[in-house]
Structures are given as C-alpha cells and as structure tokens.
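Working notes, beginning with the structure itself.
For this depiction, one protein chain was excluded, whereas all remaining protein chains were kept in their positions.
Presenting chain A:
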Amino acid sequence: MKGIGKALARTPFAVTSRIGMSKKSTDPEFDDYQRHFTALEQAADKLIKDTKAFIEAVTSLFTAGAGFAQHFAVIFQPIAGEYDIIGKHPEASQTIRSVTKLESAMQELRELIGPELELIDTRILGPAKELQSVMKTIRKTITKRDHKLVDYDRFNNSLTKLRDKKDKSLSDEKNLFKLEQDFEIATNEYEYINNALKQDFPRFMMLVTQFIDPLFNSFFYMQLNIYYLLLEKMNSFADETKYDISNAPGAQIMEDYESKRTDAWSVIENLGIIKRIVSVSRMVQAARSQSGPSSAASSLKAGAPPARSVSSSSGYKKTPPPPPSSSSQAAPPPYTPSASIGSAASAPAAAKRAPPPPPPLKPKPKPAPQIKYVVALYDFAAQADGDLSFAAGDRIELIEKTESAEDWWTGRLNGVQGVFPGNYVQET
C-alpha cells in the first residue's frame, strides 16, 4: 500500500517533468556508471544465451555425428539377406570395414562429451546466472535511487515555487515549513543511495573483470577439450582404419572425392525405375515394339544382344550369366561343376557371384543323339575347370542343352568337352 501511495505521489511530477514544466536534476557521473552497468547487464544476458546455444550446438553435433555414422553403417551392411558386399564391391572394402568402427567411435565420443557439457553447465552457465541475479539486485537499487531522485526533485520544485510566491498566506507559511522538512529528508535519502551507488560501481566493475577472467579461462579450456576429444577420436579411428586424415584444404577433399566417384551415378540415372511414369500403356507399346520377344525387364543394358529373357515373364528367378557387353567387368560368371549335380548352394565360390541357375532337369538320355551344332556369338574364356573356352564364330558340337538359354550347356570343341553359358551361342 505504501508503494502505491508513493507511486501516486510521484506521478504528477513524472508528467510535468516530461513536458518540461518542472526541473529535473541530473548526475552525469552516476549516469555514466549506469550506462556501463546496463551494457554489462546486456552482456551477461548474451553470455548466458550464447553459452546455452553453444551447449546445444555441441550436443547436436555429436548426436548428429553418431546418427550419421549409424545410418551409414546400416547402408553399408547387408540389408535383409544380402551377402558379401565386400566381395561384390572390393573397391569399397575399406569403407565397408570401417563403418561400424566409426559408429562405435562416434557413440563413445557422444558419451565422452556428456561430462564436458555438464561442466559448462555448472561451471560457466551457473556462475553467469549468479552474476545475472547479482545484477538484478543492483538494478533494484538503481530503481530505488531513481525514485528517491524523483522525490528530491519534486520537493525541490514545490519548495522553490512556494518560496518565489510573492505574498504568502498563513497556510503557505505552514506548508513551506513542512516542505522544507520533506525536502531535507528526500535530499538525505537520495544522497545516501546515490553516493553508495557511485562508490560501489567502480568496485563492482572491477569485480566483474576479475570474475570474467577465470570464467573465460575455464570456458576456454572446456571448449578446447571438446575439440581435443573429437580430434583424439578421429585420430585413433583413422589409425585403426588406415584413413589419411592429415589436414588438407577443403578443395582437396572435394577433388579426391570427385576422383573416387564411380560411374554409379550415371548407372543409377539410367535405371528405368527412377524415371517418371507418364503412361503405362505407352510403356507397353514401347516394350512391344522393342526387340520382339524380349519382354520388359531388359532396360538394364540397352545394347546387350542375346535374347536373354524369353522365359522372363514367367519366372525370372535367377540372374543369368550376363552377356558380354563392351565394358570391362562383364566377364561371365565362374562356374563350378558341382552345380550340375545340384549342390550349387554349397559351393564356396558361389558367394562371389550371382547364384547360378538351378540345375537342369534330369537329362533324359535321348535314344539317338543327333549331332547338333551351335555357333558362338562371343568369346568365352573358361572360368573354372570343366568350362569350355571358345572364340566367337566357333562351331561347337552341342551335347546337352536345357530349355533355357540362361543356363549352362555342355558342348564339345576340338575334342574338348565342357560347359558354357547358353546365351553365348546361337543355334544353327
């Protein structure tokens, strides 16, 4: 109640002084201190805000780092039933072997960083907040001083006005006496608090500097330690996985990346499934007009000649031996003889390539084998014992063939008997 009464009493003066009717006293020395103090207040607020932002950024850096490593690891591990990625992509073996190591390194790092952040929280953020609360009490004192100043000015004004009055009535004289008393009290109160502030401000400013020194030093070492932990982990990871992480300019990293980029980009871009469907019926039309019997599935290698998919619409179970294309890696799959007797799955080499087609149906011995010939369309070099090598154009005596050209057939050439992929030859 007292506060409200005071506030009411001060209001008229606040109005009149603002519109310039009453005089307002100033203390330049104090104002100077106050300006500094306000700057410090703002700085403390900013420090708290930015420290919080820093903690958040570090947390998210390490969370995201761990997440990145984790998802990368999943992508570079067999997905549901895949096998032997390294075998299929030997050039990526270093990455494949390292992904899980990075994952665990990042996970450990994330745990290591926790205590560091805790330190920042308690040793930096805590004291900074303390400082902020100290400043709040000082701010309160300043407000009080401002109020006292208002009182002082108010009484001072009234007093001057009354004194200047030419003919004073009896009550004026009484008031004058009372005002003089009030003015004296207000003066004392104001002077006291104003002097206290002026006296303590320099001391406080000095203390703030002393305060910020050790705080800054601590914070510095905490930050340094975060970088150090990360650096340590990266170094030990790189040691283990044989990566060269010597500090190179960013452009160098980009260049190395470009040089290691494979044609996977363009191969993916040629896939049919990443092209928008305009109209299915148009696709059907196109497929029909395209190379007669070959049905849809063969948008893979446009120029691959052998009719590899006569039976593809029905089953399409296995990856047939790839027809040779002009590119380099298109060697036909190696073949293990045991496949023909039905134990293909157990062959260790099977891991290396697409599963061979299932063994042919039990060959029915033909009563009167009539000699048939096929003509080789491509060169074929033996991949394993029992394979028949030949050059394009060779006439091969066909001993045994299956219904599908995607299978291994048996033939004889120059007295040598062996098996070969059926889609390498043409029946005469």
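Rule of thumb we're sticking to: a residue touches a chain if its C-beta (ideal position, glycine included) is under 8 Å from a C-beta of that chain, and two chains touch if they have at least 3 such contacts; residues count from 1.
By definition in this document, contacts and distances are computed from a predicted model.
Trainee: Given that one chain of this complex has been left out, which of "Sedlin", "General transcription and DNA repair factor IIH subunit TFB4", "BAR domain-containing protein" or "N-alpha-acetyltransferase 50" is its protein name according to UniProt?
Mentor: So, among "Sedlin", "General transcription and DNA repair factor IIH subunit TFB4", "BAR domain-containing protein" or "N-alpha-acetyltransferase 50", the name matching the hidden chain's UniProt entry is "BAR domain-containing protein".
Trainee: Just one of A:A14, A:A43 or A:L112 touches the chain that is missing; which is it?
Mentor: Counting the whole complex, the residue in contact with the absent chain is A:A43.
Trainee: Among A:T26, A:T137 or A:S169, which residue is in contact with the omitted chain in the full complex?
Mentor: Counting the whole complex, the residue in contact with the absent chain is A:T137.
Trainee: Out of A:F219, A:Y378, A:W408 or A:Y424, which residue would touch the omitted chain in the full complex?
Mentor: Considering all chains, including the one not shown, the answer is A:F219.
Trainee: Looking at A:A14, A:A92 or A:L159, which makes contact with the chain not pictured?
Mentor: Reading the full complex, the residue touching the unseen chain is A:A92.
Trainee: For the chain that's not shown, point to the residue among A:V58, A:V150 or A:V419 touching it.
Mentor: From the options A:V58, A:V150 or A:V419, the contact with the absent chain belongs to A:V58.
Trainee: Mind pulling the chain A residues that touch the left-out chain?
Mentor: Spelled out for chain A, the touching residues are 36, 39-40, 42-43, 46-47, 50-51, 53-54, 56-58, 60-61, 63-65, 67-68, 71-72, 74-76, 79-82, 85, 88-89, 91-92, 94-96, 98-99, 102, 123, 127, 130-131, 134, 137-138, 141, 193, 196-197, 200-201, 203-221, 223-224, 227-228, 230-231, 234-235, 237-238, 243-245, 247-251, 253-254, 256-258, 260-262, 264-265, 267-268, 271-277, 280-281, 283-284, 287, 295-300, 312-313, 316-317.
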